[in-house]
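Here you go, one structure.
The complex appears here without one of its protein chains, the remainder shown in place.
All chains are identified by letter, namely A, B and C, in their written order; residue positions are counted from 1 within each chain.
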Amino acid sequence: MDKILTKKALARWGKKLRDSRVFFPRLSADGRWDYVEAAAADELTLDVRQTAVPPKKILFPQREVLAEFSETVEGTAKTLELKEALPEDGSVVIFGVRPCEGRAAWLLDKVFGGEFTDPYYWKRRDQTTLVGLACGTPPSENCFCTSVEGSPHSEEGLDILLTDLGDRYFVRALTEKGERLVSAARDLFQNPKPEDKKKVQAVHEESAGKIKRQLKEARVISEKLTGLFDSPLWDDEAMSCIRCGVCTYLCPSCHCFDINDEIESASPLQGKRVRTWDTCQFPDFTMHSSGHNPRPDKASRLRQRLYHKFRYFVEVYDKFMCVGCGRCITLCPVGIDIISVLDKVKSHGS
Amino acid sequence: MAKIDELKEEARKLLQEGKVKYIIGYTTGTDGWSAVPAFIRTAEEVDRIVWDPTCVHNLTKFLVDEKRRKSRSRKPDTRPVGLFVKGCDSRAVVVLLQEKFINRGDVYLLGVSCEKAGVIDDRKLAQKLKGKKPMKVELGDNGRIVISTPEGTLEVPAEELLADRCLECRANFPVVFDVLAGDKVKRAVEKPYGSLEKIEKLTAEERFKFWKEQLDKCIRCYACRSVCPMCYCDECVVDSVNLSVTADTSAEEKAQRIKWLQRSAESSENFVYHFVRAIHLGGRCIDCGECERACPLDIPLRFLNKKLEKEASELFGYEAGFDAELPALIACFRDEDPQDFIR
Amino acid sequence: MAEEFEPRIVAFLCKWCSSAGCDLAGVSRMEYPPNVVPIQVMCSGSVSPLYIFSAFNKGADGVLVSGCHPGDCHYIKGNYYARRRLNLVKKLLEYVGLEPERFQMSWVSAAEGTKYTQIIKDFVKELKPLGPQTKLRRDR
Partner (left out) sequence: MKRTGVFVCHCGINIAGTVDVKKVAKELAGHPGVAHAEDYVYMCSDPGQNLIIQAIKDKKLDNVVVACCSPNLHETTFRNAAKRAGLNSFRCEIANIREQCSWVHKDMGRATQKATRITKSVVERVSRNDSLEPLSVPVTRRAMVVGGGIAGIQASLDLANSGYEVILVERNPSIGGHMIQLSETFPTLDCSQCILTPKMVEVSKHPKIKLMTYSEVQDVSGYVGNFKVKILKKPTYVDPVKCNLCDECTKVCPIVVPNEFDIGLTGRRAIYIPFPQAIPASYTLDDRACPDPFTTIACGKCADVCKVKAIDFDQKPEIIEEEVGAIIVATGFDLYDKENMAEYGYGKYPDVLDGLQFERLCSASGPTQGKVLRPSDHKEPKEVVFIQCSGSRDPENHCAYCSKVCCMYTAKHAMLYKHHVHDGQAYIFYIDIRSGGKGYEEFVQRAVEEDGVVYLRGKVSKIFEDKGKVIVWGVDTLTGKSVEIAADMVVLAQAMRPSQGAQELAKKLKVALDKDGFLAEAHPKLRPVESVTSGMFLAGAAQAPKDIPEAVAQASGAAAKAVTILSQERLFHSPTVARVIKNLCTGCAMCVAVCPYDALTLKDGQVEVNEVLCEGCGTCTATCLRSAIQVKNLTQQQIALMIDASLGG
């Protein structure tokens, strides 16, 4: 379903959705872009620079309570009650999602879906509508979505894709959820004219050209990785790594987690079982209780990150686990550049 | 900054004569303008070395990796590592010496004086450029910073771009070095803790509001401690994996190791984490500002460490990173230490 | 019905002076409010800042560290290190906006049962108007 929405009407569309929690990227007081929940008064604004934290934080929050447990004591008899804690009901709409971020969601769907589905993720996913915005100009210097089988207007994972046509948006509802969102404010939309569709075409083609950074032959690299597990390359590339979690925590497709019991009272026993983000970049990620660590150094951890994204994931899903948003490049405190590392992989030995 | 060429010559000599294992310096990153750490192993590579106001990193951090590697290898290469140090970085070296983490012989220090300038704050730069992409950032004459962009070059007074900590720096040339580029010109700082005032003058409630907002942002990616040269512990106490784990520790005890805080990045836990970091840096932080720079969420961590630096100096007359022979701040006392807060 | 707020206080007492002083208060049957749970440590010098952060994190409304008077430390100088270390802790806590009353330190000798009693009375009195400590407490 294709529609047209004037930019003036955008805000009203947002207002129409008051029964859902609406998120969109905003400039925070300290000058950062971030997806934040809109208050009643807020005017929807789109087309912004890249946020530091991707919308992953809404679909796959950094802390998810999986269950709550509490113990009751009768004399010496103790009974432990365990109760699952699914995310609360309530529809969510996220505006201004970048196509790469949409694709990231699409990758998370694969991880948390399939044979074993993750109820927590899916409950959030199902009640969330992603309203994407095609990138007219790349939101980041380091965008390279086109190199990893994405594009500034790719539709995977999104429910709606907006394309900026100057004074109006071209609205394409991609899923039922998306259509529902549009029909919720039917009167705000007009039907597109043929020239609109042409313009969209133009905008999309043009935008792809604006992407400066490129990772050439990603598939070749993926193949090449198989032979390089023990290469000294990793030591060299990891020299300046400081083993922080920036690249992974802020990656829209990284999804590793840790599960802990947060004991709130020892007697009677009470607490929560929580899932929190974790990252292969932390030394204790693979630490065994024996003290042995199969990934003892940062080289092996850098390698793991790249292998997961460009080899293991490809083997399982035939997709890269990288959407080319470039956050890991932009935000790395020591300027480690995934593109140049992978380029080295490609040129390695040849 | 022309003198940097002397350092490069020195570096080349050191490598040719095999006097150092390798040299840790700066080179230009993939963005084509900002410096990143470089590990120079051959004389040929020396040309990659750059020195400009984007050389923000405190390379001292990499001595920690070096020590780990050394301890792991069977017959370690005992030659020193060449290390480029600014004033602040050199004070980090002093603290590492003071805490016997390294020996003076482990490093060959290529000191660079910031003279009247320092390094830039890329956030300030971005604001100045309003979306323009820099191609090169250099220190021009008369303390101005020259930025070349595709749209042409522009000159800005250093003060407008320098990192706050540089503006409050009291050691803008290395306190310890083997060779030095640039002159030991002391910059006059009338208010070494000026940046704290705007927080200190707030009421308790306002201060709490401020810090809660800031620390709520924290996602505990630990970039702050990872980039900090003082955070060289093999394992941070807030992680406490091995603590009190001995041969006779039961699996259950391992499972129930001390959790000073939960992994959840929640306000209360973030407070504990940042408290521990701040207090552990008391008398050790040399204000290289790396934690704040590395933070992807722009938490003004420097204000925490700077506060304790201020208290240490005002309460105990202690300044970190100037004398490796002194005992650590919390490993000594004076009879006249203030105790007005004690009943 | 709303009960009066009763602050929960953790007190780290050094074994030789303050805990003995606390004992003396008992022996002399002095009375003070039961808001304090004492934890006996060997020396105020052994009180790590982590204890204080942790106590507030776990919901303490107030934390007291008490040791021997300067010069009287059973371990010669432990209390001097405590004085320096905990001064920094106090400054830090106040800097992030915790009410100054919530973290206190005292010198109580083995002979000062009266002083200990008074300190606890005052502490509780000062904490009550502040209400529960929620700033650093982990929500449970």
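Just so it is clear, a residue touches a chain if its C-beta (ideal position, glycine included) is under 8 Å from a C-beta of that chain, and two chains touch if they have at least 3 such contacts.
Remember, it's a predicted structure, so these values are computed and weren't measured experimentally.
The residue touching the chain not shown here, chosen from C:20, C:98, C:119 or C:136, is C:20.
Mapped onto subunit A, contacts with the missing chain fall at residues 73, 75-76, 78, 265-269, 291. Annotation for subunit C: contacts to the undisplayed chain at residues 6, 8, 10, 16-17, 19-20, 22-27, 29-34, 36-43, 45-51, 54-55, 58-60, 68, 71-72, 74-78, 81-82, 85, 109-112, 117.
Touching the omitted chain from subunit B are residues 99-101, 232-235, 237, 240, 242-246, 248, 252-253, 257-260, 280, 327-328, 330-332.
The rule we apply is simple: only the chains that are shown with their structure count from here on.
If you average the CA atoms of subunit A and of subunit C, the two centres end up 47 Å from each other.
Spacing of subunit B relative to subunit C, judged by their CA centroids, is 35 angstrom. The centroid of the Cα atoms in subunit A and the matching centroid in subunit B are 31 Å apart.
Touching two or more other chains at once are residues 138 of subunit C.
The set of subunit B residues that touch two or more partner chains comprises 262, 266. Subunit A contributes residues 30-32, 52-53, 62-63, 141, 236, 239-240, 242-246, 249-250, 258, 260, 262, 274, 276-279, 282-284, 287, 289, 291, 297-298, 329, 331, 333-335, 337, 339-340 to its touches with subunit B in the complex.
Contact residues on subunit C toward subunit B in their complex (touch as defined above): 49-50, 53-54, 57, 70, 77, 80-81, 83-85, 87-100, 104-107, 119, 122, 135-139.
For subunit B in complex with subunit A, the touching residues are 29-31, 34, 36-39, 57, 61-62, 65, 68, 123, 127, 133, 219-223, 226-227, 235, 239, 241-242, 245, 251, 254-255, 262-266, 290, 293-294, 296-298.
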